[in-house]
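Have a look at this one before I ask anything.
With one protein chain withheld, the remaining protein chains of the complex are depicted in position.
Order of writing sets the chain letters: A, B and C. Residues in each chain are counted from 1.
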Amino acid sequence: MLVKIVEDIDVSEAYQYLESPDTGAVNLFIGTVRNHTKGKEVVKLVFEAYKKMALKEMNKLAEEAKQRWPIEKLLILHITGEKKPGEAVVAIGVTSAHRDASFEACRFLIDELKKTVPIWKKEFYIDNSVWVNAHP
Amino acid sequence: MLVKIVEDIDVSEAYQYLESPDTGAVNLFIGTVRNHTKGKEVVKLVFEAYKKMALKEMNKLAEEAKQRWPIEKLLILHITGEKKPGEAVVAIGVTSAHRDASFEACRFLIDELKKTVPIWKKEFYIDNSVWVNAHP
Amino acid sequence: MDVILFGISREIVGMKKLTISTAENIQTVGALKQWMKQKYPQIEKLNSLAVAVDSEYADDDQTLVDENEVAIIPPVSGG
Partner (left out) sequence: MDVILFGISREIVGMKKLTISTAENIQTVGALKQWMKQKYPQIEKLNSLAVAVDSEYADDDQTLVDENEVAIIPPVSGG
């Protein structure tokens, strides 16, 4: 189980961690910065985390996933700092014997991460910036 | 859209193909050789394909997925030849604006690939070998 | 008519390609399946048996002509 807040995500390293001769299925989800949102051009994103609590919440989700599915390896990486369009900001990976568990657990982890983990992103457009989700 | 039958799968190259500044979600499924199946130790797998038809069927699935989901990039790689436990034999990747489409299309593609694409695997144990799925 | 073989059907027949004489008078996909099962009884024991004509899955009533690329498709197991 690898749960970390990092500066950059290396997908190749993430996959190396998830590889296993004991199991047959790896599902890997990567969230990246989009260059537009609601019709506006996005120049960059800046992520901020309450690191201690974010890691605690990420580990809770990992434990919950391991309770619910037969998981061989599990990875949650989230970046903080500034990212440009195309760059990875979150990686979730699940290795399991069969594909059902890897798909379902990976989906569960990214959905829950977005709900509970104290990380915030600010979107920078050409002319202004907004904290995502802050306002109705 | 990248649909290929290859000798080896490089996950890092696959991800590079799937990266896009226009979209926010990449789902990547990797199927690997398991070192055991039904309690027997697996030494290696050998994959054989009816290559021309397999590529046609893989492209049909890719087109169907693109009809059903808003997909930015799509990758289907399958190996032929001999693979050892831990090695990747299939990679499916879908890049889309939002994660629903990437998860669902990726799952659809691997499920259908296993049903229709003319590729066969022979499992080698220490003492014998079996064409998978051949017999009831 | 040439019939190409893969996986377990290749092993059962012991050849990568069968060249069936026109004297056998196989005119449809269904007839080819019947001929295969009679000639190679182990084919009957497979989970399923499909035939591809010009690299497309074909129904039993599809007509075969000499120019077709015909392949026997035993149960697939990719992925």
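Methods note: a contact is a pair of C-beta atoms (placed from the backbone, for glycine too) under 8 Å apart; a residue touches a chain by one contact, two chains touch by 3 or more.
No experiment lies behind these values; they were computed from the predicted model shown.
*Asks:* Could you tell me which displayed chains border the chain that was left out of the figure?
*Replies:* Per the touch rule above, the missing chain touches A.
*Asks:* Of the residues listed, A:42, A:71, A:94 or A:110, which one is in contact with the missing chain?
*Replies:* A:110
*Asks:* Check each of A:40, A:56, A:84 or A:98 against the chain that is not shown and name the one that touches it.
*Replies:* Of these options, the touching residue for the absent chain is A:56.
*Asks:* Spell out, residue by residue, where the missing chain touches subunit A.
*Replies:* Touch set of subunit A with respect to the missing chain: 31, 47-50, 52-54, 56, 78, 89-90, 110, 113-122, 131-136.
By definition in this document, only the chains that are shown with their structure count from here on.
*Asks:* Could you work out how far the Cα centre of subunit A sits from that of subunit C, in whole Å?
*Replies:* Using C-alpha averages as centres, the distance is 48 Å.
*Asks:* Can you give the whole-Å distance between the Cα centres of subunit B and subunit C?
*Replies:* 26
*Asks:* Residue numbers in subunit C touching 2 or more other chains?
*Replies:* In subunit C, no residue touches at least two other chains, as defined above.
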